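Note that one protein chain of the assembly has been removed; the remaining protein chains are unaltered in position.
Then we have subunit A:
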Amino acid sequence: MTLFSSREDLATGRSGVTKWVRLLSALDNARAVRPGVAHSVGDSLTYWRESATAHGDGALVAHRRYQTVLAVLDGEVRVELVPRTGLVPVMPYSDLSDRETFAPVPGGGDVVTVSPGQILAVPIDHAWRREPTTTADLLVVRLTVEGATFHNK
């Protein structure tokens, strides 16, 4: 798990890596897009704004090809993170959605609080869920796991 304290922190920490640079442009465009509408930057990522309260069926969700990055625009969100290994599947993985869900673990996982301006990169080997009681205006980014050879525009 990586929690960037700010946009500048992310820009410094991921400097020169195309997909992260594109993530920065998504962040910069965040307040210009309609809530609930997915946009993209190149093939590296999709992103949309949503309310944290709009989410939360209780299951942990994990991905394999696109890691989730959460940026809080307003409010605050608490995110539970659990290593995927050993979790009990609820819905099997689908290539169509790049998504699989797991049952919550007794006692819960690690909880990270993300404040306005902070950016949380959920590790690809972790499942996650937001605590439904938190309220926030979020930018949800689905960022490719592909690396340096990702040559598409």
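Criterion: a residue touches a chain if its C-beta (ideal position, glycine included) is under 8 Å from a C-beta of that chain, and two chains touch if they have at least 3 such contacts; residues count from 1.
One rule holds for everything that comes next: contacts and distances are computed from a predicted model.
Between the names "FUSC family protein", "Sugar ABC transporter permease", "Peptide/nickel transport system substrate-binding protein" or "Beta-galactosidase", the one given in UniProt for the chain missing from this structure view is "Beta-galactosidase". Among the residues A:97, A:115 or A:135, only A:97 touches the chain that is left out of the figure. Annotation: of A:19, A:129 or A:142, A:142 touches the absent chain (contact as defined above). On the side of subunit A, touch with the chain left out of the figure occurs at residues 29, 32-34, 36-40, 43, 46, 48, 64-66, 91-101, 142, 144, 146-149, 151-153.
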